[in-house]
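A single protein chain has been removed from this complex, and every other one stays in its place.
Each chain gets a letter, A and B, in the order it is written, and its residues are counted from 1.
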Amino acid sequence: MKQHSLRLTVVTHGPGFTDLTAKIRRFVADAKIGTGLLTVFVPHTSASLLIQENADPDVLRDLKDAYAKLAPHGTQYRHSTEGPDDMPAHIRSALSQTSIGIPVSDGAPALGVWQAIYLFEHRDAGHTRDVLLHLIGD
Amino acid sequence: MKQHSLRLTVVTHGPGFTDLTAKIRRFVADAKIGTGLLTVFVPHTSASLLIQENADPDVLRDLKDAYAKLAPHGTQYRHSTEGPDDMPAHIRSALSQTSIGIPVSDGAPALGVWQAIYLFEHRDAGHTRDVLLHLIGD
Partner (left out) sequence: MKQHSLRLTVVTHGPGFTDLTAKIRRFVADAKIGTGLLTVFVPHTSASLLIQENADPDVLRDLKDAYAKLAPHGTQYRHSTEGPDDMPAHIRSALSQTSIGIPVSDGAPALGVWQAIYLFEHRDAGHTRDVLLHLIGD
């Protein structure tokens, strides 16, 4: 049984999705692990992860709108010193994922054919984000 | 340290919950692993997972209604080519789980006494869904 770890750096450009799937597939392939468990983890509280459809970009636009409605900008928040977009960003992170575990088989993450792994940026400004990958298996 | 994997096939009948707990318990028991980590993963983007109460079926009906309110059908979505239920299904999936990790002890998933593991179908029509199980431990 072996382990591999990698820290990805991802530059975002305001609210929306960055597809991490190709980089994550390469990490798993390079690790030469046939069967195992991959963990994707975001060490931030205003950006998060989602596995969602990789085909129609309108799905991502609609998802962004849906999260904007569920956790809108506004004056209802106590926490506002970091800007009006910061508290909604925390809530949108809480309503998505900080960590996702994905089985690995045949040397690749066992994603469905329509699935991609996205970093979901919630702040209005672009940020440089870390994404941690961990793989255990043999 | 050993690993076991299994692909379950689950036939759903429109929006709602299918209890996977018995099948998952049997997978863990058959693997003869006393202590470890179980991962349940759904390779779909319009069906998802939830661990929720196993006692009163009204909890599941209320949960279904709550998700229907949080991500309603409607004309507000760009992505509509797959039907009016498809984009709400993606949002409801995003607001629940694609992957759940559960510690295993004494040869069984360490679920609470009131917990069951459900597949949560979000499309109006029934579907045949895959659920991937991965177990590592000894």
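Keep this in mind: a contact is a pair of C-beta atoms (placed from the backbone, for glycine too) under 8 Å apart; a residue touches a chain by one contact, two chains touch by 3 or more.
What you see is a predicted model; the values in this text were computed from it and never measured.
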Against the hidden chain, chain B presents residues 1, 35-37, 50-53, 56, 58-59, 61-63, 65-67, 70, 95-97, 100-103, 105, 110-115, 136-138
Even though one chain is not shown, chain A touches it at residues 1, 3, 5, 37, 39, 41-45, 70-71, 76-79, 81, 87, 90-91, 93-95, 97-101, 130, 132-134, 136
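What we mean here is this: only the chains that are shown with their structure count from here on.
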Whole-angstrom distance, CA centroid of chain A to CA centroid of chain B, is 20
